[in-house]
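Step one of this worksheet: look at the structure below.
Here the complex is missing one protein chain, while the rest keep their positions.
The block that comes next holds chain A.
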Amino acid sequence: MVAHAEIRVVHRGGSKINFREPVITNDSRFLLCASGESVKVYSSSSEECVHDLQGHTDLVSGIVRNPSNHLQVYSCSADGTVRLWDFTDGILIKTFIIGYPIYSIYVSENHGGVVFVVVPMANDKSSELFQLVAVHLPRSEDQEVEARELSAVLCDVRPSGAASFGREGEYIAAAKGLQLEVFFFKKQKSYRFFLKPGNKKWAKNAFTCVSCHPKEDCIATGHEDGKIRLWRNFNQKKEYTYSTLHWHHGAVNTLQFTPEGTNLLSGGIESVLVQWRYTQETQMDFLPRLGGAITHIAVSPDGSLFCTSHSDNKITIIQSCVKVSAVIQGLVKGEGVRTNLMIDPRSKALVLNGKPGHLQFYSLHRDKLLYNLDIVQQEYIHEEGLDQFEVVRAAFDTRGDWLATVEERTQKGSELEINLKMWAYDEKTQSFVLNTTVTAPHDDQITAMCFSPSPETTMLVTISFDGHFKAWLLADNSDTTAEGASWSCDFVGGYHLLKPGCCCFSADGSLLAVGFQEVVTVWSPSWELLTTLSQPPGAIRDLCFGRLSCSKYLLGTSTKNQLCCWNLLTCSLEWSTPVDVSLLQADPLSENMAAFCSQSGCSDLFVFKPSEPLPLYSQRALCTGKVQHAVFAPRDQMLESCEEHAQWLNRSQLYFLTQHMDLMTFSTKSEEDRLLASSKRLMVDDSVAVTPFYLLLGKHRQQQEALTNPMAERIQLPQGSIAIKELLYTPAHVLPSASFLCSMFVRSLLISSSPAREEKEPVEEEMESEEEDSEGEAELRDARQDLGGSAAWGPGEELGAPALTKAQERELRRVKHFDHSWLSSLLEC
């Protein structure tokens, strides 16, 4: 295969942002969270991503503020490094290489230069046991530093979220299973406290999270059964006490004390943020209906902002436990993608199932969730073990006027409930309007659904495991009622009671192909079975009609590693190849087809035209695991790429979801260059943020400056008076002509600039040398030096200070002169 250096597989977003606890910065302006292999800095007010801190080569597994510098954060990653970042400018400051994969990181203000990280016990990655180690970060100027000075603190801890520093960093508490371990750094001793495995279901007493009170000796622990225990007096083995709080009915996922320790925050699957008053635990405040289950809580250092991470890949920013002020939402990931990936023809957004019962619209260009569309319109109850309606299939017609959704509720041992809903896009109200609801459209699960692309009829075909496919037609029955058009079933088809698996319309809507296990049936619009195609063994997995010039071909993939291409004119097999294609996707704007093949745990991509024997493009080892979902997104503007293997990316862009639900795409070099060229980095000084307070303060400062300046001038005045005095005290007959004196006099009145002063200094020194030695001179000079010194040391602006001292010096000199003459005259008298 040809090496395609120009086409890169790039990450387009969709990573988890709720993986680890987010961090709010000291000034509450930014929020940092781990997102895949990078750290994202969000603005807490505008919800926008300000910086993307890239550098880690594996999953980022923790972020903490640098306790010694509030503008820096540490991040740790499974690649075995701890990195120090400046988040305001987005700069990597230092990399500390630890050498073991790190699962979480803790710091304390009282342990300067030390970070505590959780690493696996044994060196091999597969071990299930983890230990907490202290790492001394060496002080070095290098960018990359190896930190090998590790000392074990606690053995056998949970990989994340179950350790906390106590009051002033004196101890650290960690919980695992039924055991709470507290390690005192001063005594270098640890105490272990065990809970009894509860009376009936033993696992219910297990610890889930730990948080220590910042000011008092108290540890709060959360448990599987929804209880919160507050431990006190734990600096001894025996007489420890604990009190129990119980509100949550599910497990307590996370606990957090506010920085002053006045409140304790807890959250769990109920998606209710509970705020307990410390010492008055009967009083609680609730903030309900936050979305998915709460997985982490973070509090800003001043206690004004809380933020909660949720299981639906969301971070909510809450102002003082009252108001949700911002929501940062990533690509929602439930248990998996049930629907296919689709592109909304109107908004060009990626559409897939999102929150339970919703369809999410995700902007591919901006890596940002646009909104969730509520399909089920029923309150979702956040509780384990409930079966609720979920959106499992969705389809758009070619113009985006119609949306069909299938929602399903499965309950063990009972009837399957299915609803098919047709939504019309109403231009007047700019929203989807429910047109028809079909309850129980099929007796079994609907496996596929597609709209007919033909412009004359609006038709939807649903395929179900009950052995039938149904065609639904929009019928204008406005004669009977005033309702307008609504949907009704037009045809029910089947083939020998086989289970259909997939369906596909040809590009003009004139043919429908339905795959019934091993047989492909081709139907005409008047529902006649035109032909059957079969290529056993193996059931048909995917079907695709060729487009444009290749519209005579029908492609199918089967479970028994075959990719077949039938010619519809001759109704015969054109070609077939033995590849295990997990997904076949046709580009709606060109003849190209993309086939994702899985081979030895990796996925390969082939892009080909059905009429040509050689693939246009192939990429081996795209990602690990099978690619199950992919979509061609049409471009806004066609690219003009002339390289042959990159031409398939000209009209549309291929996106796919990996096993870990990362959204990836392909980009060409020319495209990236174009993007780079089209934008310039704007450097705009932002130091002068004007607030009313600043306005006041700035005015004050300006006044001060204005005050200091006249002072300097005034001090300089005596210097001018030298000339005046010389002029006045010298006898008139020795004076030069008045015209000469006048210019000198005027010049003396001018405020001298620094070069002028330098010119004058030698003159003064001459004058000094002319002086006769006197008794007091030495002392006076000392005093002058002292004074000058003190002036130099004194408070004052760096710029103003030297001028000031010079002036003072000169004044002193003058004073000395005068004193002298005065003294001598006195002595003479």
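To be clear about the criterion, a contact is a pair of C-beta atoms (placed from the backbone, for glycine too) under 8 Å apart; a residue touches a chain by one contact, two chains touch by 3 or more; residues count from 1.
One rule holds for everything that comes next: contacts and distances are computed from a predicted model.
Visitor: What protein name does the UniProt record of the undisplayed chain give, "UTP14C small subunit processome component", "MOC2B synthase", "EARP complex and GARP complex interacting protein 1" or "WD repeat-containing protein 43 isoform X2"?
Guide: "WD repeat-containing protein 43 isoform X2"
Visitor: Consider the whole complex, including the chain that is not shown, and state which of A:667, A:748 or A:808 touches that chain.
Guide: A:667
Visitor: Just name the one of A:188, A:283, A:600 or A:637 that touches the chain not displayed here.
Guide: Of all options in A:188, A:283, A:600 or A:637, contact with the hidden chain holds for A:637.
Visitor: Touching the left-out chain: which of A:129, A:322, A:489 or A:529?
Guide: If we include the chain that is not displayed, A:489 is the one touching it.
Visitor: Looking at A:430, A:570, A:600 or A:739, which makes contact with the chain not pictured?
Guide: A:430
Visitor: For chain A, which residues reach the chain that was dropped from this view?
Guide: Where chain A meets the chain not shown: residues 8-13, 29, 38, 43, 45-52, 54, 57, 90, 324, 326-327, 329, 346-347, 349, 355, 358, 363, 365-367, 369-375, 377, 423, 426-441, 470-471, 475, 483, 486-492, 623, 636-637, 662, 664-665, 667, 671-672, 675-676, 678-692.
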